[in-house]
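The complex appears here minus one protein chain, its other protein chains still in place.
What follows is subunit A.
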Amino acid sequence: MSNQHTSTLRVPLVSEERTLGQLTEEICAPMERKPSRMWWVAFALAVVTLAVGVGMVTYEVSTGIGVWGLNKTIGWAFDITNFVFWVGIGHAGTLISAILFLFRQKWRTSINRAAEAMTLFAVMCAAIFPVIHMGRPWNAFWVLPYPNDRGSLWVNFRSPLLWDVFAISTYFTISAVFWYFGLIPDLATVRDRVKGGLKKAVFKVLSFGWTGSSRTWHRYETVYLLLAGLATPLVLSVHTIVSFDFATSVIPGWHTTIFPPYFVAGAVFSGFAMVLTLMIITRVVLGFEHLITIRHLENMTKVIIVTGGIVSLAYGTEFFIAWYSGNPYEKFTFMNRAFGPYAWAYWTMVTCNVVSPHLFWFKKVRTSPAAIFVLSLVINVGMWFERFVIIVTSLHRDFLPSSWSMYTPTVVEVGTFVGTFGLFFTLFLLFTRVLPIISIGEVKSVAAFARGSHAPGHASHPAHGSETPHEHPAEAPEPLPTPALAAAVVRKDMPV
């Protein structure tokens, strides 16, 4: 637990020497300077895309869901694909903020805030799809169990779709609370930096009168741990319940017990890819390369290798069981997936999700932001296709060959999906302007990690409960000989 016992092989989490004051300055800087031209360009693009989405949804709601390409055979397609895709994206944020916190992975500190924000925005995008799929979204509140004058007519608590309502709304609420709770000390930092005026008043209200009292910090840490402990099973439950939407039905290709772990792993896989996409841009644009270091990116690619492996195993298991079960319908569905009319979607999925993550076994790829960026996009495409394949190929050739059909999305469906990206990026870009996107307090607490205590304002963490003064060697860790593979790569953050 204590950092004094840190091996000299550990590398600093903040790759350049910074004082506490400098960290405050740097992290608050993007909020205090005028937005760059690049930001305006990105923001304009995002808002235009969002406007497209708003237009499409308005048209769809005012006309009816007949404007979508769904038919009697394929009742779920683009919308549910996008719903599962966006919920999955959100899962990485909770994984970073809660699960890595429980595992004491200190490298999470500089990416957790942005990843949690990403979770919130992704869940907002996800929630749009089932609501507009209802056809009459103004009656969306009917999914809640409230006493009414229709009987009372209650919701069906035995339906996985209702479980979804509870899972997604709880997930959004708890994620929002967790995120805001983590923000309170930083809001106070911003409050104390602002000289006066409206901004000061706003941050004063938002920071809840935070004084930095250790008595409060002590309780704060307890509550943070509790929230992490609650969010961890919650995030696993959310995608489990999403997978129940499929697994509890009798459709071949859906009715399998591996769906919950398979969906959760897939969600983390795609979510980490999205975090990487966002972080690689953010760190360069905001100049946070020493806070969100190559090492952070590298660690995330390792998570991608693992979850990608789980996803690949699930694909294999599905095929094996389709054969081993002796169920002709199951077998047909899977042969149809791989060699039927949607084979192109299936093989796109396999290429992106099974093959491409293995490039991360190479250190050169893991440490090149450009390569990671491209692969993260590839994985996101692959994971979108995974949901498309699961949903559409299982439905389009059902038990009755006379009802077999094909599905093609309409412009409205594509436009709505593109529009959710607009919403996502609009919110994320605004977030980078108005709030500290890196947890100032948490980064300060790890600024001295694996560093000597010689720097001004930089003390190494003394041992837990130890009264002796710090006797750790003050010099930086000895540089180790550079392995041949990494020699070509310039690593600013660590002596390789």
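In this section, contacts are C-beta pairs under 8 Å (C-beta built on N, C-alpha and C of every residue); 3 or more make two chains touch, one makes a residue touch a chain; residues count from 1.
Here, contacts and distances are computed from a predicted model.
Q: The complex lacks one chain in this depiction; which UniProt name from "Xanthine dehydrogenase molybdopterin binding subunit", "Iron ABC transporter", "RNA polymerase sigma factor" or "Electron transfer flavoprotein subunit beta" does that chain carry?
A: The record names the chain that does not appear here as "Iron ABC transporter".
Q: Consider the whole complex, including the chain that is not shown, and state which of A:177, A:284 or A:434 touches that chain.
A: A:177
Q: Can you say which of A:142, A:166 or A:329 touches the chain missing from this structure?
A: A:166
Q: Considering the complete complex, identify which of A:55, A:145 or A:340 is in touch with the unshown chain.
A: If we include the chain that is not displayed, A:145 is the one touching it.
Q: On subunit A, where is the contact patch with the chain that was removed from view?
A: 1-3, 19-21, 24, 145, 151-155, 157-158, 160, 162-163, 166-167, 170, 173-174, 177-178, 181, 184-185, 188-189, 191-193, 205-206, 208-223, 226-227, 230-231, 233-234, 237, 241, 244, 440-442, 444-445, 453, 456-465, 467, 469-470
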